[in-house]
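Excluded from the complex is one protein chain; the other protein chains are retained at their positions.
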Amino acid sequence: MTGATGRKSTFIRNLDPAVVTAFGCILLLLFLGSLYSRSFLSPEYLLQQLKVASFLGIIATGMMLVILLGQIDLSVPWTVATGAMMACAAAAYGPVGIALAIPFGILCGIGIGLINGVGVAYLRIPSMIVTLATNAVAQGVMVVYTGGFSPQDSATAAMRYLATGALVPGVPNVVFIWALIGAAMVFLLRRTGFGRAVYGIGNRERAAYLSGINTRRIVMIAFAASGGLSALGGVLLAGYASKAAQSMGDAYLLPAIAAVVLGGTSILGGKGSYLGTVAGVILITLLQSILSVTQMPEAGRQIIYGVVIIFMLLLYGRAPASR
Amino acid sequence: MNDWRYRLTEHRGTLTAVAIFVLMFIIYTANHPAGFTANVIQTAANKGVLLAFVAMAQTMVVITAGIDLSVGMIFLLTNCLASWLVVGSPLETAFGVVVVLAVGAFCGAINGAIVIYGRLQPIVATIATGAVYFGIALLLRPFPGGSVNEGLADALTGRIFGVVPASLVALAAVVVLIWVPFSRSVYGRAAYAVGSSETAAYMSGMPIRRGKLLAYTLAGLVAALGGLFLTFFTYTGDAALASGNAYTLFSIAAVVLGGVSLFGGKGSAIGAVFGALAFRTIGDLLFVFDLDPLWQPLFQGLILLAAISLGALALFRVRNRLEWFL
Partner (left out) sequence: MESGAPLFRMEGISKRYGGVRALENADLSVRAGAIHAVLGENGAGKSTLIKIMAGVVGPDEGKMTLDGQPVAFASPAAANAAGIACVFQELSLIPELSVADNIVIFNPPTRFGMIDRKAQRHLAEEALARAGASDIHPLALVKDLPLSRQQIVEIAKALARKPRILILDEATSALTAADVSKVFAVLKRLRAEGLALVYISHRMNEIAELADECTVFRNGSKVASYAAGSRSDSEVIEMMIGREYHSVYPPKPGPLAPAEPVLETRNLSWANRLHDISFSLRAGEIVGLGGLDGQGQRDLLLALFGVLRGLRGTVLVDGRATSIGSPAQARRHGIGMALIPEDRKTEGLMLPMTVRDNLSLASLDRLTRGGIIDRAKEESAIDRMMTLLAIKAGNIDAPVGALSGGNQQKVVIAKWLMRQPRIVLLNDPTRGIDVGTKQEIYQLLRRLADEGAAILFYSTDYAELIGCCDRVLVLYDGAVKRELAGAEITERALIASALNIPSADPSHRESIQ
């Protein structure tokens, strides 16, 4: 029955309607914000938003990789916290500790990601469960380690510099870090065999396996990368706040998933572009910022936040009709 | 006689959950300083019942191959609502209970409508509705407070004839009055069918939309029952984000322990209830072994990790590697 030959040009195809809509929504939000206050269109405000968005952007990058595989990483909250706490903890061990603080934090995240990856790829446990369990374990370890209080160790100067400093005046370093990671991700997804395999596995793992792709290794690497990126996000957040905190990661799980999905990546895997994720991250950040600037109480912000996400998804995130 | 073999296979997940629970509970009571007394059971029951309700709610959605990440928030929202409404004269209290349950069911129905008619993936749709429900809960109770009809609360959290915990009886009643009729109805079967194979269910002309909608709605209703009981235990309403999230996450753990397949189509709320009770008992084991409560989250996490990894052992019996990929 399917004799169709798609004649859409590459140009049109690359313009994913979801990404276009997401960018449209960003403009709309900026417009609405500017009605409220002129300062919404000032470079300072926009840069500030970009800086805030960078933390989410780094974490969402890892989440996207996992979602492209048709999986999900629910261990983000405590991977972020573990990365932050372990980096700060390392800083307490003299100059060597200070030097190794950042890599150590990231390594802890990769470790958590590797456990997720082994569970999903080799033990074939649904990712929702494995990552839930590793999140609980990471939380348990951190609670034991900190004694249930926020740790007293503080971030190293390097962490603070990366999160708050500005190598180029006016442009925060963390924005550069996100840009670098983003560029690497785009390259990875579009130009490497790994990227192709990720899309292939996300579409149909069975067919990818029978094509001779080492699907398990790729799934495991993707989870490890997600863990590492979450931990990096945590390290930078700790630098931003000068120290780690118990529940610092909680506020990143749902926004990260929402950003990826609002950017047009299919939650079932196999489809999505990084540009969309960038749009989703900025969109979520702006939304949060506008809601907080309007000094609306937390309750109202939550409600609007949820309603807006549902509304936008209904605009373009729908599955095709069955009949 | 031959039938038994098939029935046993059908209920293997549930029976395993019961076995895990019984084992854990024996270890728990055997080491409990007070031993197997009505008091110990009542405390354990009251702790377990809340998660059991939420897990039962989660099961309804999970059998349709969906997931409800807002279930913990419906639980909080109804808790906060109950702390306003379930007070006063018996008539007022009854009215309050009805409203609370109706609101819960309505929240569930909204989830269902978005998933079915909006054609959004359940995981993202319920994340978003969860934020909305939490916002409303926060609106109702910016700070912990409120009250509840204490007579009713004490009656439902106390003991019947001084022995049987009333909360357990209530839980059993909900299973009999809601879960059993649902699972054996045409709509319940449609919910299972849609979870097992949506195309096949459609080709077979089953009422899949109504079945799914009913599943989501009942999930909201059962979560509201949980919220109601939370109010009965605490006498207050509290919109605590961490608690809502924890209940959502633990409900998934309980469902898995209860032998319900996250891929849909398989499992029973009864299994999930025992999964929830087992999960709670595991958490309390530390207490009877006199360990620092600080270790509890880690212990719970490790047990969960171990339990799900055990399930993966079946993998090594797979002789055809294609079976790895569903």
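For clarity, chains are labelled A and B in written order, and residue numbers in each chain start from 1.
The rule we apply is simple: a residue touches a chain if its C-beta (ideal position, glycine included) is under 8 Å from a C-beta of that chain, and two chains touch if they have at least 3 such contacts.
Values in this document were obtained by computation on a predicted structure and should not be read as measured data.
Visitor: Wait, the hidden chain, what does it touch out of the ones we have here?
Guide: A, B
Visitor: One chain isn't shown here. Among A:M159, A:A197 or A:A244, which residue touches it?
Guide: Here the residue in touch with the unshown chain is A:A197.
Visitor: Touching the hidden chain in the complete assembly: which of A:F55, A:W178 or A:Y209 does that?
Guide: A:Y209
Visitor: Using the touch rule from the top, list residues of chain A that touch the missing partner.
Guide: On the chain A side, contact with the omitted chain comes from 1-8, 10, 13, 191-194, 196-197, 199-200, 203-204, 206-214, 270-271, 323.
Visitor: Could you please point out the chain B residues that touch the chain left off the display?
Guide: Those residues of chain B that touch the unshown chain are 2-3, 6-7, 9-10, 181, 184-186, 189, 192-193, 195-197, 199-206, 261, 265-266, 318-322.
Just so we're on the same page, only the chains that are shown with their structure count from here on.
Visitor: Just give me the whole-number Å value for how far the CA centre of chain A lies from that of chain B.
Guide: So the centroids are 29 Å from each other.
Visitor: Which of the residues in chain A come into contact with chain B in the complex?
Guide: Interface residues on chain A, with respect to chain B: 72, 74, 119, 123-126, 128-130, 132-141, 143-144, 147-148, 205-206, 209-210, 247, 250, 254, 257-258, 261, 267-268, 297-307, 309-310, 313-314, 317-322.
Visitor: Could you pull out which chain B residues touch chain A in their complex?
Guide: 67, 114, 118-121, 123-125, 127-139, 142, 198, 202, 241-242, 245, 249, 252-253, 256, 262-263, 294-302, 304-305, 308-309, 311-312, 315, 321-322, 324-325
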